[in-house]
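Can you keep this structure in mind? I'll have questions shortly.
Every protein chain but one is kept in place in this view of the complex.
Order of writing sets the chain letters: A and B. Residues in each chain are counted from 1.
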Amino acid sequence: MTDQTESYSAAGEVAQLRTRRSRRERMWIELRKAPPTALLGLGIILIYAFVAIFAPWLAPYGEAEVLAQSYAPWSAEHPLGTDQIGRDILTRLIYGARNTIGIAFITTLLAFAIGVSLGLIAAINRSWLDQVISRGVDVLMAIPSLIFALMLLSIFGSSALSLILIIAVLDSTRVFRLARSVAVGVAVMDYVEAARLRGEGLAWVMRREILPNIMPPLVAEFGLRFCFVFLTIAALSFLGVGIQPPTADWGTMVRETANLIQFARFDLKAGLTPLMPAAAIALLTVAVNFVVDWFLHKTSGLRDEH
Amino acid sequence: MNTELSDTTYAKATPAPDRDGAPLLEIRGLKIEGFADEKWNPIIKGVDLTLHRGEVLGLIGESGAGKSTLGLAAMGFARSGVRFAGGSVRFDGMDLLAMPERRRRKLWGTRITYVAQSAAASFNPAHRLIEQTVAAAVREGLKTEAEAIADAKALYAQLQLPEPDRIGDRYPHQVSGGQLQRVMTAMAMSGRPDLIVFDEPTTALDVTTQVEVLMSMRRIVDEFDTAAIYITHDLAVVAQMADRIKVLRYGEEVEEAPTREMLEHPKEAYTRSLWSVRSLRKPAEPSEDVVLSIQGVDAAYGNMVQVLHDISVDLPRGRTVALVGESGSGKSTTAKVVTGLLPPSKGEILFEGEALPPELKQRNKEQLRRIQMIYQMADTAMNPRQTVGEIIGRPLTFYHGLKGQALERRVVELLEQIELDAGFYDRLPGELSGGQKQRICIARALAAEPEIIICDEVTSALDQIVQEGILKLLMRLQKERGISYLFITHDIATVEAISDEIVVMYQGRVVEQGLKDRILSPPHAEYTELLLSSVPEMDPDWLTHLLEERGQDETAAGA
Partner (left out) sequence: MHPVLRTVLQRLALGLLTLFIVSIVIFASVQMLPGDFAEAVLGQAATSETVAAFRRELGLDQPPVIRYFDWVGALAQGDLGTSFSGRASSGVDRSRDVADLVGPRLANTLFLAGMTALIAVPLALFLGITAALKRNSLYDKTVSTATLTTISFPEFFVAYILILLLSTLWPVFPSLADVGRDMPLWDRVYTAALPALTLTLVIVAHMMRMTRAAIINLLASPYIEMARLKGEPPRRVILRHALPNAWAPIAAVIAFNLAYLVVGVVVVEVVFVYPGIGQLMVDAVSSRDIPVVQACALIFAATYILLNLIADIIGIVTNPRLLHAK
C-alpha cells in the first residue's frame, strides 16, 4: 500500500489524443477526404434542393399553364417541348422537383417520427408493448408495401394526403425495425443501466442516453428510406394512382409522355422526352445512395478488410 | 486413463539453448503494418525472434502489443488489412515470406500449426470434430485416413478428453469450451508439427478449466518435443509453459530471457510493472459495524432458472467484501439484487438496518444515491457522446442540485481526487485511455457521495500496471471517506490485494465466507481448495507440482 518508487501518473497515460476542432472544421476535413462519388452526390442533392425551393422563379411558364399545341417539339420557347395537352415540359420538370421531392420528404419525415418513437419505446419497455408493436409490424411487413399501398389507395382514393399517410405508415414499419434494433443494442449498455440506477426518468434516458447514440445509423437510414419512398411514390404516380394531375410530378410525366418514345426513330429528341423525368428521379436516388454509402462507411467504422 | 504417458515425463525439461545447431525459426527485423484510418500504421516495429527445436517461447504483452500479429507472422501469415513491411521469417531454413502462398500452405496444418483463442468460433460448425482433426494430415498424405483417425483417438486420450473413441463423432457445438480447446490441440498435433503457435488458448476459460487445459497441453508438447510459441497476457500462465519469455510492448521487444531468470530478475522497469499488482496487499481489518446486509436471498431470471440460493452476506462500514467465483457462480446476479435491478424471490436487503424496497422503481432518490456502481467495461459504462464534465456533473445536479460555477468547481475537485486534472473536463470518453476511463467512472460514483460502491470486475479489463493504480485509488478513497466496497471479481490476486472479507460463490450458493486471512489459509472448503489451487502462480514449477499432487487421485477430469 505504500508508494512505489516509479513515478506513475494517471493523467500521463497515453490516450488517443485528438485535436479539438469545431464541428465546421471537422466537416470540412471530412469533405476534403470524401471520395469523388460522394462529392458528386452532394453536389447533385444541393442542385435539386435549389431547384425545388426556387421553382417559381426558375420556371419559364406556369405549372399547369396550357400554352401551345400538344407534343410540340424541342424549340427555343419550349426547350424540352410540350406534353399531351400543350404544357411546357421544362416548367413541369422544375415544378416536379418541388412536388415529387417535397411529398417524398414529408412522407419520410412522418415515417421516421412514427417509426423512431415507437422503436425507442419498444426498446426500452421490452415487455408486452414491445411484443404487440413488433408482431403488428411483422404482419404489415408480410404484405409487399407497394401492393398494400395499391390496395389502400383503391379504398381511400388517390390524394396527396392519403398518399403521404399510407406510405408513411407502411414505411414506418421498416424504420421501427431498425430504430428498435439499434436502440436495443444501446439500451443494454452499462451507461443506460447506470442512468436507471441513478433514478433517471424514461424521457431523460431516451433523449440523452439513447437517441444521441443511435443517430448515425438513423441518418443513413433516412437517406435510404427517402430513396425508397421517392421511388415508391414515383412508381405509384407512374401507375396513375399516386400524385394526381394537374400537379406536376415526375412519375406522372413519364406516363403521360411515354408514347413519344415510339417516335425516337424520326425525332430522337422526342423519344428522349419521357426519359427526362425518369432520369431526374434516377439521378437523385443515385446521388443520395452515393452519399449514404460514404456516410455508412465513415460512421460504422466498417471497413471491408477485417 | 492414459497408458501412453509415463509419469516421469511430466516434469518440464529445460532444453539447452543450442541443441541442434540451426534454429527452427528465425525472425529478423520483422516489420508489420496494419491499415486503419486510411493509412498504413506500424504494428510490429522490427522484432527478432529465434526458436530452437523442442523449445517453448512465451510471448507476453498487454493488449495492442502486437503479440498475436507476431504469432501469425511466425507462420508467414498476415490477416487481411495487415501486411509485411520488412524483415524475414525463416522456418527450417526456408524463407516463409519469399515463397509463394501455395508452398506455405503445404507447411500450415502439418509442420506449423495454430491453436486459436476461441475454440468455439474456430471450429467449423458443419463438420464433425474428428474430420477437422485429421483433415490436414490426410490432405498432405502423411497418413491414411484410418491411421489418422486412430492416431487422433489416441491423442484425445492423451489430452484426457472423456470418451476418446467417441467424442470425435460430435459436432463443435455439442462439446464444452475446455474440451474444444483440447480437441484443437489434438488437431494441431495430428500432423506431428515442428512448431505450434498457441494464441491465448486459455484466456476465455474459467480458472479451474484453464488449469486442466494447461496440463494437457504441456504434457503433449513435452511428449512429442514440439517447439511452440505461447502467446498470453498472463505472466503466471506463461511461466508454466515456456522455457524462455519475450516481453513485447507497442510492437517492440522489451526484453527476453529464460523463464526463471525473467521471473526472478527482470531487467526492465516495464517488465517489473507487469506483476506489480501482486505486491499490493492490504491487511484485513475486521469490523462489526454492518452497513449493508443481504439476508437469505433467492433469485431467478424469469420464473425459470433459480440462479441464487439463500445468499447471506454482511458488508461492514468502510471495509471491502470480495465476492469470488467463476462465471455462472451468481456474483453479478447478487449485485443486481442489491441494486434493485433483479428483485429477489425470497429474502431481503437491509441498508443501515432498514429493508430496501426490492424493486428499483420503488426506491427513492436518497436510497439510490447511497449505493453506487462501477462496471467492468468502462467503455460501455460511459455515454460516448457526453463529455467528462457532463458525465461527472450529472449526479451532482441530479442528487445535490449543483449548477453553474459550483458544479464546475466540484467536478474539477473530483477530477483531482482521481488524480486527473481540469484539462479532462471537455474530453469525450473516446479520447481517454482505459485506466482514465475507469477513473472517470469512479469519480461519477463518488459524485453521489455514496456509502457503498459495488465494483463489478472493475480491473479485469485493464493492463496490470493500470490495475494497480486503480486499486490504490480505491483503497485511498476508502480510507479518506469510509466507503464500503462490494467487490466482485474472479481474480484471486486482486482479492488478496484489496479485500477484508471474502465470500466464495459456486453455482449460486455461498461456499465459504469470512475474513481474508482465514479463507486464504487452509483448511479450505472443497471448492475453495480447487479454486485457489487452480490459480496459476509465478513459480515455474507450480504446474508441475500441482500435476503431481492432483495426479495422485484424479486423472480423467471433465472440463
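The rule we apply is simple: a residue touches a chain if its C-beta (ideal position, glycine included) is under 8 Å from a C-beta of that chain, and two chains touch if they have at least 3 such contacts.
Given the structure is predicted, the values throughout are model-derived calculations rather than measurements.
Remark: the omitted chain is touched by one listed residue; of B:Met75, B:Leu235, B:Leu248 or B:Ala299 this is B:Met75. Shown as candidates are A:Ala34, A:Ala72, A:Leu153 or A:Ile243; the residue that touches the absent chain is A:Leu153.
Panel shows chain A; residues 37, 138-140, 142-148, 150-157, 227, 231, 234-235, 238-241, 251, 254, 258, 261-262, 264-265, 268, 271-272, 274-275, 278-279, 281-282, 285-286, 288-290, 293, 304-306 of it touch the chain omitted from the view.
Listed here are the chain B residues that touch the chain not shown: 72, 75, 77, 79, 102, 104-110, 113-114, 116, 118, 121-127, 135-136, 139-140, 170-171, 173-174, 187.
By our rule, only the chains that are shown with their structure count from here on.
Within the complex, the chain B residues that touch chain A are 35-36, 38, 79-81, 269, 273, 276, 280-282, 339-341, 360, 363, 365, 368, 372-373, 375, 377, 380-386, 394-395, 398-399, 418-421, 423-424, 426, 430-433, 435-436, 439, 444, 448, 465-466, 468-469, 472-473, 475. Considering their complex, residues 1, 4, 6, 8-11, 13-18, 20, 33, 189-191, 193-194, 196-200, 208-209, 212-213, 303, 305-306 of chain A touch chain B.
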